[in-house]
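Let me give you the structure first, and then I'll get to my questions.
With one protein chain withheld, the remaining protein chains of the complex are depicted in position.
For reference, chains read A, B and C in written order, and residue numbers begin at 1 within each chain.
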Amino acid sequence: MDLKSDFEPKIVGFLCRWCAYTGADLAGTSRIKYPPNVTPIRVMCSGRVDPVLVMKALASGADGVLIAGCHPGDCHYTNGNVKTIRRFKVLQKMLDQFGVERDRVRLEWVSASEGEKYARVVESMTENLRTLGPLNWNGKKEVSS
Amino acid sequence: MEFSYYPGCSLEGMNKAYDKSARLVSKTLGIGLTELNDWNCCGASAYMSIQELRAHLLSARNLAIAEREKKDLVVVCPACLTTLTKSNHYMGEDLKLRRTIASALKAANLQYLGTVKVRHLLEVLVNEIGEQEIKTKVTRPLTSLKVAPYYGCQFTRPFGEFDDKEFPVMLDTLLKWLGAEPVNFPLKAKCCGGMLMTTNEPVGLGLVRSLLDCATQNGAECIATICPLCHITLEAYQGNVNKKFATSFEMPTLYFTQLMGLAFGFSRKELGINEELISSKAVLARRVEAV
Amino acid sequence: MAEKIGVYVCHCGTNIAQTVDCKSVVDYASGLPNVTVAREYQYMCSDPGQELIKKDIKELGLTRVVVASCSPLMHEPTFRRAVEEAGLNQFLFQMANIREQCSWISENKEMATERAKSIVGAAVKRVEFQEPLDVKKVPVNPNVLIVGGGITGIEAALQIADSGKKVYLVEKEPTIGGYMAQFDKTFPTLDCAACILTPKMVSVGQHPNIELLSYSDVTGFSGYVGNFTARIRRRAKYVEEEKCSGCGLCTEKCPVSVPSEFDCGLGKRKAIYRPFPQAVPNVPVIDRDRCLYFTKGVCKVCQKFCPRGAINFEQKETYADLQVGTAILATGFDLFDASKVKQYGYGRLPNVITSLEFERFSHASGPTGGKILLKNGQMPSNIAILHCIGSRDTNFNEYCSRVCCMYSMKIAHLAHEKTGARVYEFYIDLRAFGKGYEEFYKRILEEETIFIRGKAAEVTDVAQTSAERGKLIVVAEDTLLGIVRRIPVDMVVLSVGLEPRKDTTEIARIFSISRSQDGFFLERHPKLAPVSTASDGIFIAGACQGPKDIPDSVAQGAAAAANALSLIDRKEVTLEPTVAFIDEKSCSGCKICIGLCPYNAISFDESKEVSVVNDALCKGCGTCVAACPSGAIGQRNFTDDQLLAEVEAICA
Partner (left out) sequence: MIGGIYRRDIYPPFSHLRAVIALSEERSERRAHALGNVFLHAVYSIPGGEKIKECIQCGTCSASCPTSYAMDYTPREIIAAFRAGLLERVLRSNTVWLCASCYYCTVRCPSGIKLTDIMYELKRLGVEFGLVQEGAVAPVLSKTFVDMVDKYGRVPEIPLMMTVLLKTNPLRILKMIPHGLKLFLRGRMPFLPHRISGISELQKCSGAMTDALVSGVHAGPVTGEET
C-alpha cells in the first residue's frame, strides 16, 4: 500500500438547490454509497458561486472544490449556469496562475434525478484527489476578500 | 483512401475468390488496401470458447500492427469484424483487461492505444465511396438480376454501429446501385449455422434450408453474401439439404464483390466466378449481358 | 453580544444513528464557540422534538438554532415554524443535512461521523452570521392555468371551475378529450369511453368559469407563485369561433380527403375538420398544409357554403398574456413508436397493428364502424396480443408502462366478443393491481383467452409449415413449458407503452420544472407530494408525471385541483426573502449586474448613479452577487459572510 491512499481529501461542494442538491439527496434516499468527502454548501444557483469563494476554500485548507448545478438549458433561473461556465473558465486561469492543478476544481451538471451520477462524480473526484495528494497551498495571503 | 486490409483465414482457404474480387473492386474505386503485415487469426468464436484473455490478445496484436501503420482496418469477414471490434470495445471499457493485454503485448515490444477503427468493406463502399462514384463505374448493369441480399449474423450484431441490427439495408442499397433487384428477404440477417455444420450438422442443415426456401419463395436467382463462412455453408451444404429434406435447391451464391466486379465489367475469371460449387453460369447468362 | 446557539442532533430512529455516532456529534457541537446547548433526540421533527427547541429558546434565551437531521428540502419549513412559534425569527435557524448526504451514503461509521461534524460545524458557524428577515406576503391571483385537455386536465378544470374560480384550459389540438376520446371501452368495467367522457367535455365547453383555448400552446411562463403571467399562442383556425355554429357543412363540402390522425391514419378526414363528431369546441379548423386554397390558391368551397360567414382565410395566430396564480400541467404522454422494434414488423407486415389502432377499429364510430378487420377485409380468426412493447426494456424504456396489461386484456375481451377469434396474450408478468383488476383478469381467463408466459421475440411471415403459410407467426418461448412456440395468427396487436411527450423538454424549460430519469415530469416527493413540483404554485397531474391509467389520472387531476384551490384560499403566499440587495455606497455604477439578471430585476438609478434591485422581480439566484466587481451586491440569507463562514468551518 502506498502512503497516498491513507489520505482523505477534504472537498467543499457548492450545490445548487434545485438540481444538484436535490440529486445529492436522491443519492442518499436511494442509499447509493459513495465516499463522504464532500461537505455540501447549498446555494440557490451555481451562478452564485463567486470565484473568490472557491479560492478561499482552497486557501483555507480544502483539497478540492466541486461546483454542481443544473444541466445547461435546464437552469431554474433560465441561464444562471451559463454564467457559471463562463466564470469557471476564468477560475481555471486563476488556478493556473496560482499553480493549483485544474483537476482540483470541478464543474459538473447533476439534475434532480441523477443521484447515481452525483455519487459517481464524488467518487471519481475523491479518487482523483487521492492521487493528486493534499493541496499544500501557501497562497493564503494572496487571497483576501 | 488508404486502409490496412485484413483478409482473415477463410479468404486464404476456400474463399480466395472473395479476396480476389474484393481487392479488384477496391482498386477500381480508388481504395488502397495494404494487407496487414503478418496478421494472425482473429480467433473467431472458437478461440473465445476456450480462452478469453488470449483471444483478446490475438485481436490486440492485429490492432497494434494496424495502429503502427496509422491506418484503419478493413475486413471482409463479419466474424473477424465482430471479434476485432469486440476486443476493441472491451479493452476500451475495461481498465483491467486493457492493462493485462498491454503488458502482454509489451513482451514483444508491441503496444496498442486503441485508435484503430475496424470496418467492413461493404460499409466503407456505401458510406465512403457512395452512390455516385459506384454508379459511374457500372458499365454492365445487372439489370433485373434478382438477388437475395444475405448479411448473416455478425455484420451488425452485436454492435450495429452502421446498420440496423435486425434488418440491415446496406447490401440492398449497393445492389440497387449496380442495377440488380434485391428481393424481399426477411431472413437476411438470420443465422446460417456456420460452425454447426461441422459440430452438429442436422441443426445446421435446418437453418440452411429455411434460408434457401425463403430466397426461392421470394424469386431470388442467386444469393449475394458478405461472409465467407455463410458463403461456404450455403453452397457446400445444398446437396445435403436436398438429400435430407427431399428438396431440389440449386441456388448459386456469389460474394457481393463478385457482383460488383461483374457490373464494373470484369471477366468471370478475374472475379473467380467459375470457382463456385453451384454454377451461376445459367443465371448470369440470362440476366447479365456479355458475360 | 455573543450569540447563544442551540444545536439539536436527530437520530431519525436509526436512519442517522446507525451510521453516525450522534453522541459524539453532540459532544463536538458543545465544544464549538457560542454553543449554549447541544442535544440529541430520537425524532426532532416530532412534537416533543420541536417542544425541546421551543423550551430552550424560552428558558435558555437561545438566539440561534441549528437542527442536524434530514434534508432541508424535507423539514426546513417544520423547524422554521417551531422557531418562529418560540418567538425567534425563522431565518435565525439553520439546518444541517446529516441524513441524505451523510448517514445514508456511507457504511463507515467513523467517516460518516466525521462528515456529520463537519456539516454541523459549518451550520453553527454560518448561523452566527444569519440575520432576521421579514417574509414578504403577496396576494394570490385566483385564476388557474391548466395545460392539457385530456381526462386529467378536464377533471382538474371542472373541480376548480365548480368552486367558482376561473380556469384557462389550454389544449394543443382542435378539441379536448385526449387519448381517452379515441378509446372504445375502458377497463375493468368496460364502460364505453365516450359515454363517460363526452358529458365531461360538454361541461367544460359550457362552463362559465372555464375559458377553453384550443389549438393553442404555452410559449412563455414568468412570475412567481400566486402571480404568474402565461403567454399563450393561439394558432389560426381560419374559422371564427364566435360565428361558427358547428353545423359541419364546410367539412361535408371540402373536396380534400387525407388520413385522419384521430383514426391513426386508418380513416379519412377533410382539410377542414373536427377530429371527431363530439369535439369540444365544436368548431372545425383548416389544415393549412392540406387546404387547396392555402396550397394552390384555389377552392374556398367551405367559405362559399358557410351560412354564417365564419371562414376567415386571413386569420393570423395571436398571442395572449394571462394572469394566473397557479398552473396545473396535465400534458399527458406519447405512445411508444412500435416501428422502432423492427422484429415485430410494424409498418412492414400488414395486420401488425398497435393497441390504439385496435381501439379505433373497435370503436363504433371508427373507420370500420366497430368491426375488427384485416387488410383484406376479412375477420381474423386468431389474434395475438404482445405485451411490453417498448416497456421494461433497456433498449427502449426501462420502466413498466402500467396500463398495458390491463388494456391488453380489455382488447382480448373485445376481440373475442366481436370476432369470436382465438386470442393469445404473450406476457412477461401480469400486473393487475387496481380495484377490480384481478377480477377482470379472471373474467378474461374464463373467456378462454390463451395466456402464454413469454415475451414475443419476433413476428415473421416466413412460414416453416403449411399451417403457417399466409399467416403471421409469433415466436416466443412458452417459459412455463420451456419450449419455443411458433403461433400462427391473422392479426398481431402490439401493446405499446407510454412515453414522455416529445415536447416535454420544452415544457419543462418553460415552467422551470425538472424531469425524472425516465423523462417524465418530476414530482416534489414520490409519495408525499405526488402532484407538486419543486416550483411553488406549479402542479403536475396524470400521465405527464409517469404512465397512469384513467382512474389514477382522474384522481391526480382532482388532487392537483385541490392543491391549487388550497393555495388560492390562503389568499396570500409568503415569498422567500432571499433576494439580492445593493450597497449604494460600494456600487461603482458599472451596470454589469443589469445585463446578467434573467428577470430584469435590476435597474439603474440615474440620479444616484447606482444599480437598484426590484424585490418583487428578483428571484434570488445570486448570479449578480457573484459577478459584482466591487462586492456591492449581497444576497439575503446567502451573504458572502455566511457562505465564507461555512467554507472556513469546513476547511478548518
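We adopt the following convention: contacts are C-beta pairs under 8 Å (C-beta built on N, C-alpha and C of every residue); 3 or more make two chains touch, one makes a residue touch a chain.
Bear in mind that the values here come from a model prediction, so they are computed numbers and not experimental data.
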Based on the whole assembly, the unshown chain contacts which displayed chains? B, C
Which is it among B:Met1, B:Ala102 or B:Val138 that touches the chain not included here? B:Ala102
Out of B:Cys153, B:Ala215, B:Ala263 or B:Leu284, which is the one that touches the chain we can't see? B:Cys153
Residue of B:Leu207, B:Cys222, B:Ala263 or B:Val288 touching the missing chain in the full complex: B:Leu207
Chain not shown: contacting residue from C:Ala457, C:Ala562, C:Ile594 or C:Leu617: C:Ala457
Touching residue (missing chain; options B:Thr28, B:Ser45, B:Thr173 or B:Asn242): B:Ser45
Had the left-out chain been drawn, it would touch chain B at residues 9-10, 12-17, 38-41, 43-54, 57-58, 61, 82, 90, 93-94, 96-108, 110-111, 113, 153-154, 157-158, 160, 165-166, 190-191, 193-196, 198-200, 202-203, 207, 236, 239, 274-277
Kindly note down the residues of chain C that lie in touch with the hidden chain. 343, 388, 392-395, 428-429, 453-458, 475-479, 482-484
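Just so it is clear, only the chains that are shown with their structure count from here on.
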Suppose every chain is reduced to the average of its Cα atoms; which one is closest to the average of all protein Cα atoms? C
Inter-centroid spacing, chain C versus chain A (mean Cα positions, whole Å): 30
Could you tell me the distance, in whole angstrom, between the mean C-alpha positions of chain A and chain B? 50
Which positions in chain B are in touch with at least two other chains? none
With touch defined as at the start, can you tell me which chain B residues reach chain C in the complex? 164-167, 186-187, 210, 214
Which bits of chain C are touching chain B when the two form their complex? 342-343, 348, 460-462, 464
Interface residues, chain C side, partner chain A - complex: 71-73, 97, 99-102, 104-108, 111-112, 114-115, 118-119, 122, 508-509, 512, 514-517, 522, 534-535, 578, 596, 598-599, 619-623, 625-627, 631, 635, 638, 640, 643-644, 646-648, 650-652
